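For this depiction, one protein chain was excluded, whereas all remaining protein chains were kept in their positions.
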Amino acid sequence: MFNGGGVNDFVVRFANVNGTGSASANTMFAKSIFRMGVPVSAKNIFPSNIQGLPTWYEVRVNGNGYLGRREGIDLMVCTNPQSMDQDLKNTREGGYFLYDSTWPLANEKRRDDLNYLEIPLMELSSKNFTDPRFRQLFKNIIYVGALSALLNIDKNVIVGLLEDQFPGKAKVVESNVKALDLGINYAKENWKCPLHFYASPMEATKGKIMIDGNTSCAIGAVYGGATVMAWYPITPSTSVADGFEEYAKQLRVDPVTGKNKFAIIQAEDELAAIGVVIGANWNGARAFTATSGPGVSLMNEFLGLAYFAEIPTVLIDVQRAGPSTGMPTRTQQADITSAFYASHGDTKHVLLFPSTPFECFEMTATAFDLAERLQTPIMVMTDLDLGMNDHVSEPLTWDPERKYDRGKVFNAEDLDRVERFGRYLDVDDDGITYRTLPGTHPTKGSFFTRGTSRDEYAKYTEDGAVYARNMERLIRKWNTAKTLVPPPEFYNDTRPAEIGLLFFGTTTDSALEAMASMRKEDILVDAMRLKAAPFSQSVIDFIFDHEVVFVIEQNRDGQMRSILINELEIDPQRLKAVLNYDGMPITAANILRQIYNHIPQPQSASVQTI
Amino acid sequence: MFNGGGVNDFVVRFANVNGTGSASANTMFAKSIFRMGVPVSAKNIFPSNIQGLPTWYEVRVNGNGYLGRREGIDLMVCTNPQSMDQDLKNTREGGYFLYDSTWPLANEKRRDDLNYLEIPLMELSSKNFTDPRFRQLFKNIIYVGALSALLNIDKNVIVGLLEDQFPGKAKVVESNVKALDLGINYAKENWKCPLHFYASPMEATKGKIMIDGNTSCAIGAVYGGATVMAWYPITPSTSVADGFEEYAKQLRVDPVTGKNKFAIIQAEDELAAIGVVIGANWNGARAFTATSGPGVSLMNEFLGLAYFAEIPTVLIDVQRAGPSTGMPTRTQQADITSAFYASHGDTKHVLLFPSTPFECFEMTATAFDLAERLQTPIMVMTDLDLGMNDHVSEPLTWDPERKYDRGKVFNAEDLDRVERFGRYLDVDDDGITYRTLPGTHPTKGSFFTRGTSRDEYAKYTEDGAVYARNMERLIRKWNTAKTLVPPPEFYNDTRPAEIGLLFFGTTTDSALEAMASMRKEDILVDAMRLKAAPFSQSVIDFIFDHEVVFVIEQNRDGQMRSILINELEIDPQRLKAVLNYDGMPITAANILRQIYNHIPQPQSASVQTI
Amino acid sequence: MSYKRPAFRHPAAATNELGFHQKDYEGAMSTLCAGCGHDSISAAIIQACFELSIPPHRIAKISGIGCSSKTPTYFLSNSHGFNSVHGRMPSVATGAVMANKSLTYIGVSGDGDTASIGMGQFAHVVRRNLNMLYVVMNNGCYGLTKGQDSATADVGSMGKAGVATMFSSIDLAGLALELGAGFVARSFSGDKDQLIPLIKAGISHDGFALIDVLSPCVTFNNTTTSTKSYTYVRDHMETTSIADYVPEKSEITASVAPGETKVIEMHDGSVIRLSSLASGWDPADRLSAKNAIYNANKKGEVLTGLLYVNADQPEVHRILNTVDVPLNELKEDQLVPDADALESINASFM
Partner (left out) sequence: MSYKRPAFRHPAAATNELGFHQKDYEGAMSTLCAGCGHDSISAAIIQACFELSIPPHRIAKISGIGCSSKTPTYFLSNSHGFNSVHGRMPSVATGAVMANKSLTYIGVSGDGDTASIGMGQFAHVVRRNLNMLYVVMNNGCYGLTKGQDSATADVGSMGKAGVATMFSSIDLAGLALELGAGFVARSFSGDKDQLIPLIKAGISHDGFALIDVLSPCVTFNNTTTSTKSYTYVRDHMETTSIADYVPEKSEITASVAPGETKVIEMHDGSVIRLSSLASGWDPADRLSAKNAIYNANKKGEVLTGLLYVNADQPEVHRILNTVDVPLNELKEDQLVPDADALESINASFM
């Protein structure tokens, strides 16, 4: 029988029809738990479609703060007859199945090992609300009410959320509360409330925010000084552009003239978007684009230009499941090879890997500094899970003293001081050379930027030795990059461990949960989270300090593992691949299953029910 | 003093102005040596420009058949004042410097350690030919004459070439012969002829042909059954399209109707070119494109589609020096990473590596078989050196019994036989599934091709398990590919060797020369030439059978080496990178220098003068 | 998607000349929003193909990416379909047409797919005069990515996002005319009577045929402030003429008063009969069509109907002079030159 769940430890999945307004009710549910101070994560599992198809919303509540996806649905809330068969199947043994009993479930469909919570949502809504436009919406609020009773969610918190959502609209709030009460009362009258798992107030989310990664990237771009954004719509990156527009309109309009201190170009495609970004950066503005895999593929040629002509470029890749159009509404970390090596010829690019909304904010801002410092593309590799789902995060912070690093740019005075300006002259021996911006000086410092080979003074050349010298300088710059990118974060045991876990981005939540589980089993294990490629010395050290390192990532081909091997010249045997590539966020149980294929599984560890 | 060169062992470099018709005279020079039966190779070192800039043509004559580029110019033929300084510098100590003394060389420019051969080419030409249009052209023939005397080249051979070039135009031949004689006579009268290095007839090229790789690819496409070609002009791949048009017009016009059994689309860009190829292959025609690095970058998205939707696709990548526009008229093997991993998401592609014109022909034809068998892109990775230069090659052969492998295609009868057609159903357990062509059957076998995920019956799905199953089948197909691609060629010593050389494509000539040099020094060495990726078992075996394997390639980042490590899970320490990336073809001396950084250099080995 | 329409047959199940039922031309159940204009266009394509009596499996459907590009799943299940990549349908269609000249090709695209990312390929497929019907389901927005303005959105038009378009709009029919297209029409998803004969004529046309179909996005761009809304288009629709498609076999009975009617003969022997001609417009005069569009746009009208047709522009197979048998049917015996040929090639390189 049922053996999962407990106080502040359960998973609820909502099964809805997309385009029916369930999203806001579901978000309210998750947010109410957050406001109760309890760690919670919510994942939208939506179709590549606008209206009428099944969509799911999965909420994990975990008092210990393990917020990666967890297998096993404790409570299924099903309002979609289309997906009901599937939803029945996906509920864990002994779990609860709440559904709209306006249309009762046929006996032959019922699983014996589930507990049914039947509530006539549509009937209740229709009876109590006359305006047909609202019936659908209030149906959703009714189930939120029922859940609040079942899971001990403070009604006042929900009412607070409604008040925040509809400021000054008491009437609307009132109707919503009415719907809420319908649910609460129905639940209390018909079921034993609460269930044996439920939410209980904590202080764990105090001071934190709940925000999606794309919005955080967008705010990061505003604070990071982006003035030009160019983009082309593509799921799951679109909301980065939306967010940038929203916050720029709030924060970057000149109060006196009403004019904009930013320009957003919705380009005709991704090739144009990256072209705009390169043109703007060449001309001294901080500019960026946001896209997903197919966009990165299309940007290949331009990324090679930016690498070779050394133009700062910031690209946010919100990864989705590839290849090709793949599963556009599912998550993966599968553009790593594509982004790292983007373009023909000998090219390598700097990648950043945020794993929380806070880091989306921070790394987006940092990407502009790095791009201008290194004069090369910087790609922020986020993904659908991080980008489009709300996550509990540290609040965003910005040191008012913080100055942008605009990199090596000669102004008119600098030019007057130098005898002869050499655009590609490595005067500081770090591989990074000085650039000038158009319009700087009447007679000095102008040069021709090109994707063809040139000498230290930017003069076109087909001389092989000069070409090779330049290519070697780019390697020197690459080595400098290793010292400038954010170093990894370590989660090491106090005692020496032979096993290391290595992960990055959205794999972090589940990897840390897996680590905790191993430690509980007295397995000594260290962990390192990559924040960037190329890799600093500490990455090498970590790998060589451990007998075996598990590289956990969400793609089929172990892309990060290959890059680690290539960049660090490591024997592949040291690195074991732990992979998930079905488009759903990786779980701790899955990680453990794969790790225990390589090391002895402790007796007590039940990877099923972590 | 001069210590290089000898009978059938020397290097001549011509320094000309491009767009002045020197190419045909220089080719005639190389071809005459070929017709004397002596192994010869010729490399055009031309600018990315149409007219007026320096261009070089380098001819190596080597009786042993070592035809990779060799450092050290024994005889410089300079008709270009623009490049004279550089040419003087590039002539080897003790070498000969032949130049147009119509404008005598100033004393202060002369190097003491060179032998000067002064011939007033322009003066001779102007004096003897009245028509100004021909003066320039005949000037070139005059120096060919002079060389024929200096290097003992049979005049009759040259006259034969002229007769072949101008069939039925006795007058033209006559004038050319007159020019030739002017050169011969001037040389004999003024210099000691022959020099101490010269050509001496052999039978080494008997039965062979001298042809460029691009033309060979083109003929291979005609024989391989290509009916649709789509392309966009780009150096150095353009002549593949030109050749295909030329030979298709010769060989593929219906004699009765005068209609074409082929269609060539000069597309608006590379994205369109590959789109046409994919559309045509989807519809059952053998179609291909030819491009170079920037084109491959632009084709990324479409290559991912072809991989994931499983559409046969043939692409010939004539590599040039990248990144970006790079050095468009220089050679490299630097698109390997880009091609192998092309596109976002988890993608890997089959690559073929021809190293001779014969293989360009053969592998292009084979690429169509493999593409249809494997239903995936096949990229033939040639390069500028192979593609645009004439090479001595085995003649092209085609077994008249040879049948095309059209792969797994169900026709109407097949469809009638199967109960339910599953486009992506792995019935043979080799990862390759059956396809149907549009228009085949009125009621069965139609399906929807897409870049999104789908189940075994080609139905759209967002089910992660189904998606993952498909991705795993693609790996099964990849494993099948390993057994179908051309296996490597081995050049093993009869005795067990600890050192292995690994190379492919145009690196072969110099690698084999380096190997011979090592063997002369009694170093035991084996060698393996890759013909394809992914790799068959024999590749792994070779690597594990040797203590150390030198991977010789022409790019900065050791791209093939990385792919070997990643695909075969090999400790990088086993594979030493031997690299050249200055855009000039790699030399044996360079290879040896790098090898002797890792293993003790034998006393006698002089890597300078091999 | 995973839903199948109930496979019942219409009561008075009429068959066409080939004995096919309309059902044989249908597709899977649509997953578009209820009321989406695109679904009406799918229905019109089904009807047109049924009435034209084309064997369904002899049609190939090719599209890009977008709600519009999804529609080929919702019609002609017995035809092969190819949902390619965003904006690149024209090149894939080019390849397909080159490979097999004996099928009928229907390309479906959206305004985003065609006028933004696909602009280059669109221009060049027009120039190539590829033998295909190219249907743009034009809703002035990117439906599938949630309603951003597309390049066909008119200045000042405002969809659900509530921000008026600021950049000048691209008129795909006008553009196709400028680029030399031989068959250009515009229609409205809500006007089946006009659309079906145009689809038939476009399929019959021997060369590239564009139909720019206004097709309201009910979810994102059907506001009262949008010029691509159902109401706006319905209320501002003007027509160049009433087009009637008459198959080869039918006799033309002159039921319309002479002088008002124009008859255009297509390559396959069928005929388009135009009646109630707009004044100053001549379907055979490119300039008059361009002017008519320009003037209509200026007035905020949506000019629909057949805009221009020239049945004589050679399509790409004629230009490239390919053999009559489809290239994809040629076998080794037709493709491999005889043994001598290679000998003489080798000889030429000795």
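Labels for the chains are A, B and C, by order of writing; each one numbers its residues from 1.
Following the convention adopted for this analysis, a residue touches a chain if its C-beta (ideal position, glycine included) is under 8 Å from a C-beta of that chain, and two chains touch if they have at least 3 such contacts.
All figures in this text were calculated on a predicted structure; none of them were measured in a lab.
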For the chain that's been dropped from view, list the shown partners it touches.
A, B, C
Residue among A:109, A:192, A:403 or A:420 that touches the chain left out of view
A:403
Please pick, from C:38, C:101, C:128 or C:273, the residue that touches the omitted chain in the full complex.
C:128
Considering the whole complex, which of A:269, A:509 or A:567 touches the chain not shown?
A:269
Identify the residues of chain B touching the omitted chain, counting contacts across the whole complex.
19, 48-53, 232-235, 238, 266, 268-270, 294, 324-325
Would you write out the residues of chain C that touch the absent chain, in ascending order?
116-121, 123-124, 127-129, 151, 166-168, 170-171, 174-175, 178-180, 286-287, 290-291, 294-295, 313, 319-320
Residue-wise, where is chain A in contact with the chain that is not depicted?
35, 208-211, 219, 222-223, 225, 227-228, 230, 247, 250-252, 254, 257-265, 267-269, 271-285, 287, 301-302, 305, 395-398, 400, 402-404, 436-443, 446-452, 459-461
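Methods note: only the chains that are shown with their structure count from here on.
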Furthest chain, CA centroid comparison against chain C:
B
When A-C is set beside B-C, which has more C-beta pairs in contact?
B-C
Centroid distance [mean C-alpha coordinates] between chain C and chain B, Å:
43
Among the residues of chain C, pick out those that touch two or more other chains and give their numbers.
1, 85
Mark out which residues of chain B touch at least two other chains, giving numbers and ranges.
301, 305, 450-452
